[in-house]
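We show some of the complex, not the whole, and keep each chain where it was.
Labels run A and B following the written order; every chain starts at residue 1.
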């Protein structure tokens, strides 16, 4: 698996902001009061349920931005599957610093591992078919780059990263533009030919209309499995086909079996529950 | 219901960052290409499932930061329950601006309404008992202030906002400090008497040890309903009692019936699914 890390320069501002949000104006009252200054500790980041890990770089930054003397030894890298109870990493160093950074580190790690885990479960469900699982722009404000990274860690792919990296003509655009025809024509005349054009359609009739304008991709929204099968046949390789619309793990395999190219799933990033990971103190 | 809004000065940096994250380096290619420049539209923010609304101020800021000529008329304010299909607000003005801001506005609104909805369902489950539903520091990095606001919108209360506004002595602190006794004593000697001290205990034996030091509150972690009932009796009003540990809607009522003061629930902020809200174009 090739899962290139995001450069730390992209992660550090997120981690700094999260730490400052937690430290407030007086820092960690409890650890400062209760833990002796020079006490050192070894702790373990441990999975409390099975899943796929993502976000270790952010977690490590959280500890190290509080105290660069904290040392982290990763046992199970991003993208790894872990069993319930498995140790992901050990974190050792000044005890105050570890406890001060604990919640911020876990908030990143549990959230992103939750996304990776949800993605991995859908990816597994469609294994053997050609369909790729992709995420959407329905991400948590401020965390898009890392949430899309978590989807990659779970074996998924990414769709558009923002409004600026492809044309996606959706239902509201079509309604306001006055139809599929004028919408695609305007798009084609205004962007360079390195930008792909995708059109959202809700029915096979709309699909037929769209195909007449040779879009690069078609987004088949809220169609039944039967409709999707017909749509894929109609497209016949002339465009990339993408299915969307509340596709759950339960029906993902059937959707994939239609021969669709992409299955895009918003809830991977907007509603996946966390993967429960804890920081356990190890008696010396 | 008194739900004071957060000052816009606290919200604006979040919305600006989220918009810039979506606009990237070239802005909204699709709307710029497809929607005529001076086209105006009226759209409706509509609930696609029943729930509780939170985050309208952020959504409104998203539209208005793209174009201050967008006008929003709120039908169902934050904290309101909405039925499936109910209109939450109408948004009218320059069509390009509305579509450019749409995803950012919805990402805030759906996420925070999801938290408010989850909170409201638990609050409803414990109605009639004295227990308050509170959230934790297990929030999405960067969004703590608004997620805690969403909990309030759902009828819940807030626990600590950060590491700096109360002492909470947890299991790792106790382990490293060498016991409940030294931990509480150090805490008491180091903070002013306006700061409350809460101690986490896992067993009734620990509770007894903790009560000897008259903490302001005790966090009863992962106890059964039976244990909680005994714990409440042991405390007998000498401290605020708080239950925590994967408390689901299913057992919240039974927990509340023990007479506990607070039920803290991490998943309200870290794992609540979104409330599905859409922006629908209304034909003129």
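What we mean here is this: a residue touches a chain if its C-beta (ideal position, glycine included) is under 8 Å from a C-beta of that chain, and two chains touch if they have at least 3 such contacts.
Just so it is clear, the model here is predicted, and its values are computed rather than measured.
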| item | value |
| --- | --- |
| Assembly size in copies, with 2 chains present | 6 |
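Going forward, only the chains that are shown with their structure count from here on.
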| item | value |
| --- | --- |
| Distance between chain centroids, defined by C-alpha means - subunit A, subunit B (Å) | 22 |
| Complex contact set, residues of subunit B against subunit A | 14-15, 17-18, 21-36, 39, 41, 43, 95, 99-100, 102-104, 106-108, 110-111, 114, 137-145, 161-173, 175-177, 183, 186-187, 189-191, 195, 267, 270-271, 273-274, 279-281, 283 |
